[in-house]
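Only one protein chain is missing from this complex, and each of the others stays in its spot.
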Amino acid sequence: MNPVISNGSALLEVEDLRVAFASGGREIRAVDGVSYTVEAGSTLAIIGESGSGKTVGCRAIMGLLPEGAAISGSARLRGTELIGLSDTQLRKHRGSDMAMVFQDPARSLNPTMRAGKQITEAIRTHRKVSRGDARDQAIELLRLVRIPAPERRFHEYPHQLSGGMRQRVVIAMALACRPKLLIADEATTALDVTTQAQIMELLLELQRDLDMALIFISHDLGLAASYADEVVVMYAGKIVEQAPAKRLFGTGGTVKMRYTRALLDAIPHLERPAHTDLPVVAGRPPDPSMLPVGCSFAPRCRSAADDCTAKAPALTEHAPGHRWACWHPCENGGPV
Amino acid sequence: MATLTAGAQQPLPSLVSAGRLRSQRIARALRLWVPAGLLILMAFFCFVWPYVYSIPPGDSGSILAAGLPPFSPGHWLGTDPNGVDISSMLIYGGQVSLEISLAVTAIGMLIGGVLGIAAGYFSGWADAVLSRVFDVLIAFPALVLVLAVAEVLHPSELHLIWALSAFSIPAFARVTRGTTLTVRTLPFITAARLTGTSNWKIIFKHVLPNIIPGIVTFSLLGIGIIVILEGAVDFLGLGIQIPQPSLGEMIAKGQTVLTAQPEYILIPSIVLLIFVMALNLLGDALRERWGVR
Partner (left out) sequence: MALAQQVQLQRDPGARSDIARRAAGSPALQLVGRRLLTAIPVLLGVTFLTFVVMNLIPGNPAQLILGINASPAAIAKLDVQLGLNHPFWDRYWLWLDGLLHGNLGTAYSNQQSVNSDIAQYLPTTCWLLLYALVGALVLGVIVAVLSARKPNGIFDRISLAVSMIGLSFAPYALAEVLAWVFAVRVHWFNVIDNNLGGNPFSAIKALTLPAASIGFGLFAVYTRLLRADIVEQMQREDYIVTAKAKGVAPWRVLVVHATKNSLFTLITLVALNLGTLIGAVAIIEPIFSVPGLGAELINAIQINDLPLIEGIVVVFALVTVAGNLIADLLYAVLDPRIRYGSSGS
């Protein structure tokens, strides 16, 4: 069991979260025992490949998984246990205390409903406000997310807006009831690099202004390095490394787990000598219905030894605030 | 460094009950094999059984045995007002219906399929012209088209096949054109063309294998539709002529005695229903297996 230090002031406490599905006669372990805490107003980055379980875990907390999902464990939002609540009860928190923003704004918005209406819907679901008041609030929200000419945008359909504007509308929808926790699931992946930076800056500003905690899910370690306070790296449904961002990146960074190291090395740098191969990690993540016995990363790890395939390493706190799960971690942040 | 066992993570116990997984697997297998088995059984009875076991003729009978109810000795489904054994009528009628529908489907698949692939793959003016022609043919209500053709060509099995093909060829062409178009835009096709692979090779090695699942599931549906259409033509007396039996004609004849002896209508109707349902269910199960949309 992984000891999770709970000092009671944490906004979100996740403990031993597990999610599994039955599909085609096999069990798919999407999330296999995940624990972390998020302090109020802080930023947590959950990094991982597709299929690592990063999205499923957060959707489980929000209660957005399809019917056939089996969920166990605990997720406490300001002390209230979320896992096991009925959908009716969870709905009171969804959109009001905690909100989520998704990857592709083109698909996150209902194409046959005007932008403004989608925002007022978010407001009127949780508060008893008149239509006129809701409209005013929605326009205020559009202004908050820095959309130009908010009154006009209010009446437009999603396809009439650009990608960046759509994402702002989605953020406005999420902030409608001033949630204390915002989860951004690959919120910038579908955008071009410039817009990406703009949206991230916007999110951070909003976070400060509204005293909101932010969890952002991504596969991009660079984003984590630039914007996160705390970083969690996931692989095959488990957390493999967990530390404050400062400890992992920057000068004297001490990345320990081989997988995280490999991710970092795969980021192209300008200083690299030209015409050298990019150190990509070979192979693919394991099939979640057939997880290997030992360390899940062992089949792809260059430093894998016999003990790696025999037994899976547990996530343990080897250094203050820094947990990793690896039998042969990297030394001094050196290469794999 | 800690010892090997301490700090090791045991695999967590399964969250999903094994029973649930097992029942999922069983249900999936049943959905495929029950209809498939039914169809094989029916095909067996139509094409193998009459040659292995002697059954009463389907087109003649003795007046002495007229109008027998089901479960009579020697005639387990009874006989019609002329003494013809009903189960034999089903079997021989089924033979003809199956022959016709398989022939029509094969023609549709071959001719329609080729045209559809050509239209979908080569596009351009060939596609435009062909699509217009098919639009016209499909715009015709199918039954009316078949009736019109069946009326002008004297009723016979061969003419019926041509008439029904007038409907199945454009239907298949449309489906294959659609799936070919989807496949053609996939990146690996573009890659193959860029490396200079000949069009024929691309079609045979790449396009065809990818559209076959869609074509097969559509064919299953199509056989059902053809059998129903053919039955409709027989029902109206414009298709297979008496004394040769057919399901449609059995239903039509049963109208006159609906009040007294509903089994003349009910038996062929139910048999027809089961046959088409089995086809549809099999098509659904295959679509589920192969991931066709």
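Some observations on this one:
Should a chain be cited, it is by its letter among A and B, assigned in written order, with residues numbered from 1 in that chain.
By our rule, a residue touches a chain if its C-beta (ideal position, glycine included) is under 8 Å from a C-beta of that chain, and two chains touch if they have at least 3 such contacts.
These figures come from a predicted structure and were not determined experimentally.
Checked against the full complex, the candidates A:Arg26, A:His126 or A:His328 give a single residue touching the omitted chain, namely A:His126. Note that of A:Ser96, A:Gln196, A:Ser218 or A:Ser296, the residue touching the chain absent from this view is A:Ser96. Only one of A:Leu161, A:Leu181, A:Met200 or A:Leu264 touches the chain withheld from this view, namely A:Leu161. Across the interface with the omitted chain, subunit A contributes residues 59, 62, 64, 66-67, 87, 91-96, 99-100, 102-104, 107-113, 121-122, 125-126, 156-157, 159-162, 165, 170, 173-174, 176. Where subunit B meets the omitted chain, the residues involved are 132-133, 135-145, 147-149, 151-153, 224, 228, 231-232, 235-236, 238, 248, 251-252, 254-255, 258-259, 262, 265-266, 268-269, 272-273, 276-277, 279-281.
To be clear about the criterion, only the chains that are shown with their structure count from here on.
For this pair, subunit A with subunit B, the centres built from the Cα atoms lie 49 Å apart.
Only residues 4-5, 7-12, 14-16, 20-22, 24-25, 28 of subunit B touch subunit A when the two sit together in their complex.
For subunit A in complex with subunit B, the touching residues are 18-22, 24-27, 29, 32-33, 70, 72, 238, 291, 293, 307, 310-316, 325.
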